[in-house]
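A single protein chain has been omitted from the complex, and every remaining protein chain is retained in its original position.
Chain naming follows the written order as A and B, and within any one chain the residues start at number 1.
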Amino acid sequence: MKKTTRQLLSWLAAAALGAGMLTGCGSKAADSTNAGTGSASSNTKAGGENVVTFSMSEDVYTWDTMGQPVVPFYSIQLLIYDMLVRTDHQGNYEPGLATEWSVSADGLDWTFQLREGVKFHNGEEFNADCVKATLERGAFDNTLNMNFLWSDIESVEAADPYTAIVHCKKPIGDMLNQLTYMPMLPAQALAEQGDDLFKSNPGTGPWKFVSWDPGNEIIFVRNDDYWDWGDQKSNVDKIVYKPISEDTTRVSSMRTGEFDFISNIPPDQVEVLSGSAGVVVDSQPGTTITWMALQSSDNKTFADKNARLALTHSIDRQLIVESILGSGSPSYWPVMKGVTGYDEASDGKYNQYDPELAKQLLADSSYNGEEIYFMAIDGKVPRTKEVLQAVMSMMTEAGFNVKLEIMEGATFVSKRSAGEYDLAFSNVFYNNGSPWRHMITHWLSDSCNTQLENPQITALLTQAKETIDLTEQDKLLKEAFTLMMEDGGRMCYFINLDTINAYSEKLSGVKTYNDTIVDLSRVMKN
Amino acid sequence: MKKSELLRRMGKSKFFVIGAIIAVLVILTAFTSPLFVVHDPIQSNLRNRLIPPELFANGMSGFMLGTDALGQDIFTRLVIGCRISLLIAAAGVLIPACIGTALGAIAGYFGGAIDNVIMRICDIQLSIPTMVLAITVMAIFGNSVPNLLLVLAIVGWTSYTRVVRGSVMGIRNAEFIQASRVLGASNARILITQILPCVLTPLIILMSQQIGFVILTEANLSFLGMGVPLPQPSLGSMIADGREYIATAPWTVVVPGVALMIIVLAFNFLGDGVRDILDPKNKD
Partner (left out) sequence: MQNFMRFMMKRFVSAVIVIFGVTIVAFALMRLAPGNPAALMLPDNATAEQIAAVEVKMGLDKPVVQQYIIYITDVLHGDLGTSIFFNRSCAELIFGRLPATGLLTFAAVFVSILVSFPMGIISGIKKGSAIDFGSMVFALLGMSMSQVWLGLLFILFFGVYLGVLPTQGYGSFRNLILPALTLGLPLAALVTRMLRSGMFEVLQEDYITATKARGIGNFEIYTKYALKNALLPTITIIGMQIGQLLAGAIIVEQVFGWPGLGSLTVKAIHMRDFPLIQSILLVSATLFVAINILVDIIYVVVDPRMSLN
């Protein structure tokens, strides 16, 4: 090749490499300059700005308020949105965007008086049309994840600009609770933009959504025009959310001061954090319950009630709580204290660890040593592998032959819906003291495909679901739960998890609830 | 190379000697382990959780290297886990080596369209990041030891193909090969009896260098939850499981971590040593 051509090509190659390095360096330089304004790499006052950074293990995927919920989103929506009704997460309700409400005697019509003078972040006025647009969208669009909660709504009437009447096909017993996590959306913008509304997320809340860098961070700024600051206006200018999936990293960052608030703390790190200066560890009994679904179709081991009861008696829940988890409590009932349907009298009656009884029941059953296929996803309980291996050991002692497989989510979901398992491990959390999401999804529908039908339980639950009076609901649920415990299926309830958060001493005004939801909307930082 | 020359080189290479000694020690310990381990590697005993290493305080029946989060003896799991990791490493090297050699020999010998197709498949696979391929395959086929070997085979065959192909292309037109053809030997016969022995040297070098890499890949897959399935121990899963305790019970991570490092180091030393010995360009 001629010398000039060679030279030309070598210049080209060098230029290409150089361009590549410059892109790398260029973005590095850009990021360094952005560090002060955009990214929250340093969590101290940058240029006088008061920033609070909080972290949980998952990122938000969809911003659609009726889309597939992830745990952080329940807390995030409290920042940017308001709901019609507010709660103290103990089953008590207060006015939110609705100032008062009433329900008709037959339970089919709810009338809400709405607050006047509230504006969305995009300038739109909040009124009855917004309630109509938000709730009807959930009720009529069956491709939305939360549609099943709202499909009993027939229509929403905007009687006048500040009165909304919700007409139901059947009484919705959990209506008020459901409204506490259903953000109100701007009707006009929703009509104009459709799903694109969730790129700007305009709510009426105390914080405004600024940006979402998937996998990296979400930024919110204080809404100085918020209608409800009262005398508790936050002195924080910006809130940043960072998803960090690696538990040890999240905890390390809390210790170094990079984060002001974290949740999902592994049990072992609780002591470490408690000893760290400037960190407050907040632990309370939670409303997250772990359970196994039992496959009970014909010829399967758990079709036999004796086998089901043998399973539950073979597990020493207390030992696992004490030794592996260091927190939480055994589940002796489908719900725990603070949730409708909890029965203190029955607590300690069922699910007791009794290895001799377990062996006896198993021997009496039709079980012949077949392999029990026990499947799970990682993350539903802290130290999933250890906990489930311990369970497996305990089951083995009772005489079960167990194969444990921890797999990824998509495969698990697909196998569980098809019923291709003997035991399927998962968890659920009861928000605001209401067991209904779980009851509807897994008891009123057999979404784990367990094939175990108990008409009495179904009848009781159906009736309770349409009962608006909580005391009545509670009675019916207690009856249903008693039957569940005596039958040993569809679920074997395992352990109630504690809700553990940690935050910096510099913070105040943080509200942590037992259902893992965190309200940072009124946070203050020194 | 003559046997005496081989032995001389083996003795002279520091890396070979050190690597071989450690590797042999590790293999011996791992494979004789059933004879001397006292505890059950997979039966958990929650009352014995996280006991610090006792070393020789209680002799062989104590917890010499401590216990892990499930109360299982770490020393026992370590040696059993070594055995499993080594078996997987062996299979994870031999299987792709066989596939890769076959494909590489065919590609190099026949050339032309066959070569093109095989090399393009190679390129396509190399363009897909290793871990992504591994995760996807495990997702499809599920988490088990045979599937793990499948993943290692898929991920590993390309290096062997390229090396063997290069080697074969170098000698396919050599005189002795042409002579065989003239004498009427079939292609298959030539490939197997004459070409393969010649590619043995670079092949062995590559294989010994890949052992360490395969062991580490298995460890990384365990970290992502896709390694040796429960409840069998493997070095990688022991590190992954222990990482939560790195501050409070560090021996659960440090012991398997150091063991993994020593083993991989030994095999890397060995690999380098083998290369030094077999490399005709090395005049030492």
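In this section, a contact is a pair of C-beta atoms (placed from the backbone, for glycine too) under 8 Å apart; a residue touches a chain by one contact, two chains touch by 3 or more.
Just so you know, these numbers come straight off a predicted model, no measurement behind them.
Visitor: Which one touches the absent chain: A:191, A:363, A:410 or A:483?
Guide: A:410
Visitor: Looking at the whole complex, which of A:248, A:283 or A:427 touches the chain that is not displayed?
Guide: Per the contact definition at the top, the residue touching the missing chain is A:248.
Visitor: Given the full complex, what residues of chain A touch the hidden partner chain?
Guide: 1-2, 5-6, 9-10, 12-13, 16-17, 20-21, 23-25, 27-28, 31-32, 34-35, 38-42, 59, 61-64, 67-68, 142-143, 145-148, 195, 198-199, 213-216, 242-246, 248-250, 252-253, 255-256, 258, 408-411, 413-417, 440-442, 444-445, 447-448
Visitor: Even though one chain is hidden, which residues of chain B still touch it in the full complex?
Guide: 14-15, 120-121, 123-124, 126-132, 135-137, 139-140, 212-213, 216, 219-220, 223-224, 236, 239-240, 243, 246-247, 253, 257, 260-261, 264-265, 268-269, 272, 281, 283
Please note the rule applied: only the chains that are shown with their structure count from here on.
Visitor: Can you name the residues of chain A that touch chain B in the complex?
Guide: Residue positions touching the partner: 247-248, 266, 268-269, 271-272, 319-320, 323-324, 378, 383, 385-386, 388-390, 392-393, 404-408, 410-411.
Visitor: Would you mind writing out the residues of chain B in touch with chain A in their complex?
Guide: Interface residues on the chain B side: 43-44, 46-47, 49, 69-70, 139, 142-143, 225, 229-231, 241, 243-249.
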